[in-house]
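What follows is a single structure, written as structure tokens, with notes after it.
With one protein chain removed, the remaining protein chains of the complex are shown where they sit.
Up next, chain A:
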Amino acid sequence: MLVSLNWLKQYVDINGHTPEELAELITKTGIEVESVAPIAEKMTDVVVGHVQSCEQHPNADKLNLCQVDVGEETLQIICGAPNIASGQKVAVAKPGAVLPGDFKIKKAKLRGVESNGMICSLQELGVDEKDVPKEFADGIFVFHDEVKIGDNAVELLNLDDIIIELGLTPNRADCLSMLGVAYEVAAILDQPFTPQEEVINPVEEPAADYISVKVEAPDLNPYYGAFIIKDVKIGPSPLWLRNRLIAAGVRPINNVVDITNYVLLEYGQPLHAFDLDRFGSDQVVVRRAKENETITTLDEQERILKPEHLVITNGEQPTAIAGVMGGADSEVQEDTTNILLEAAYFHPNAVRTSSKDHGLRSEASTRYEKGVDPNRVNLAGKKACELLEKYAEGTVLNGVVEFDDLNREPEQVEITTSHINERLGTGISDEEIADILRRLQFGYEQNGELFKVTVPTRRGDVELFEDMLEEIARIYGYDNLPYTLPGGASQAGGLTLHQQLKRKVKNYLQGAGLDETITYSLTKANRAEQLVSREVKEQAKAAVRLAMPMSEEHSHLRLSILPELLDSLSYNIARKQTDLAYYELGTVFISEEEQVIVQPKEQLRLSGALTGEWHVHPWQQEKKSVDFFVVKGIVEGLSELLDLPLSYQQAKLPDMHPGRTAEVFLNNQVIGFIGQIHPKLQNDLDLKETYVFDLNAEVLFDSYEIEEAFQAIPKYPSINRDIALVVDEQSFAGEIADTILEAGAPLVKDVRIFDVYQGEHLESGKKSIAFNLLYMDPNRTLKDQEVEKAHEKILSAVKERHQAELRG
């Protein structure tokens, strides 16, 4: 809402405040001021001039040589505007004047003839192109009104105004009117304000002779008032009215249209003027539209209607979509003489539906959608009649023809001073409450600390005690509230175990050299089901799709973090950042239904993607690229961190390298996978060798057990033994290690692989794996024979299960 300060000052004394101070007060007390700006840049020496003569320039066809009386002198001015004529009163920038854009006016010679000043267009005076009336769009501005030669044109044209732009929240629809703003500012500044009464002088002829009103949908249209104004003369509106429209960002058109727009701005009540002679009947019938009924609206568009749309009809044809836009057929035109003026209350939902369905949002529909003041509907109609009498030479007929089923009863809210203070934490007195209510111009009956408040209907947002609490608090001033902290039983805040583990895992991965990312949950259809771990795939029927995606890029909820994470890698590599180690801890969305009905399961997963160099130490010629075992090491570290035994099994998974991928198990359940992404996929994404991991973090966290008991540090020495085994090259070292642990139990506590060899001195198709075994008994020193016995048992076990021979 654009508020003209000059207009506002006609209602309320702003008490010497600067516009900025006023804006600050409004912001702090009620409504956020988005900007305070002069309507035009500062100008000097622009006055009203009278064009005494206007002749063609001797040396130029398109220029005119004018003698312009500016009061103290007559200036010779050359003007190129097509609409200049002698006898006009115009805005003249005298030599020495400064116009917007720091445009200085000097005496000059044009084609050999002296020109002392400039006759101005509205654009040159800083009026926004879109607000300039059509008649002056391509030429100079001409005063139609009585103005005195030599007077300050800047003031006359309201170009010294300040515009305060209000950012209204949906509840403050009352301030979509200048009267509403005036009440608000009056309350803030504690100034009096009473709106002027509407004064009309109707003739005796009753309006009812010309029109009848029938409402068939009173739920959507509880009030419809029809005024008849005869013999209007269409022409320009008076300067003051046009100035106010321009200040509010509304382009002046003609007196009738301008007057309805003006009343909308002042009262917040939309009005519609029909050309009575083109209305097509003598009856207004308001009803729901018929299915597929059509209307051609003012903008020349044919609109197809539905029963949800409320229409004004002449008994047969729709003549307007209620509250949204009138029909072209009954539009006020240059030759209109008789007017049917509509002042109505349309239900917010009815207008919202129509405006949405037809993509038509207007100053009118915005106000109806938020609810207009039921007590101002009729007054607004009267105000328009008053102005049509004055400025369009109209004759107002007697009475308003109406349908009236409108509830105009104000809300009653009871408050007590102590309740207000309990909720605010303040010590406001009864007197202060009474004073605030007086400033707000809310009616009340006081009985000690009890106030029975009658809320004016212009404030439709105030219904509850809490609404009154806000009114009292904001006028009292939020700055005046004390700072306190909540009392009551305090609880120990803190993180849950899961939340602690999240942080622990993040810290570990960061310490291990990975950077955390956050990618989008919404992804492309084909990506949503890519690189999905087996156990997720088994549960999920399909990736969840949005009903109406904004774009195909973000149409599905992810089942894996990896595709978007890989996209981040591609993004960086395209920017020459090639060494990347990323992880993300985030949600995937698993729906077990084909057609989603219940909320999908949200599972926390931990994923990572690494590519490029891992360790680089240039002057020592050390260089290590990321490989499978870098990633596995990171996951193993995680397993150690959480003290959860993870195991790995070679796996062939879609989009993964068939020989460099393993599924990760916890307690014999798949919980994810690690490995290299398939070289084809790498190619598609413009990636080099890239390794990933994807784990179900939720299972990891659920399985985590807090170490309660202290484990004693072993007192007895351990014994180390190495064995090298020759096995088939297809054998898995991990499985052999498992066998060793099993066969060596309980003495073997740990098995480490320290060498893998293949080549010379070995039969082809064989490899040698060297293991280091740790024997220990926490309660005593082991004897050599015991170790020897265990060792034999191990050797026979690996021979039996893996055909492993001791390397000679």
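What we mean here is this: contacts are C-beta pairs under 8 Å (C-beta built on N, C-alpha and C of every residue); 3 or more make two chains touch, one makes a residue touch a chain; residues count from 1.
Keep in mind that, in the parts below, contacts and distances are computed from a predicted model.
Per its UniProt entry, the chain excluded from the display bears the name "Phenylalanine--tRNA ligase alpha subunit", taken from "Xanthine dehydrogenase FAD-binding subunit", "Acetolactate synthase small subunit", "Phenylalanine--tRNA ligase alpha subunit" or "Dissimilatory sulfite reductase D (DsrD)".
The omitted chain makes contact with just one of the residues A:Gly16, A:Gly112 or A:Pro486: A:Pro486. The hidden chain makes contact, of the residues A:Leu546, A:Val756 or A:Leu806, with A:Leu546. Contact with the omitted chain, checked across A:Asn201, A:Asn292 or A:Gln620, is made by A:Gln620. The chain omitted from view is touched by exactly one of A:Glu293, A:Glu470 or A:Glu689, namely A:Glu470. Against the chain not displayed here, chain A makes contact via residues 20, 24, 27-32, 169-172, 348-349, 352, 369, 422-426, 464-467, 469-470, 473-474, 478-479, 481-496, 499, 503, 506, 509-522, 544-550, 554, 557, 568, 571-572, 575, 577, 580-583, 587, 589, 596-597, 599-600, 602, 614-617, 619-620, 622.
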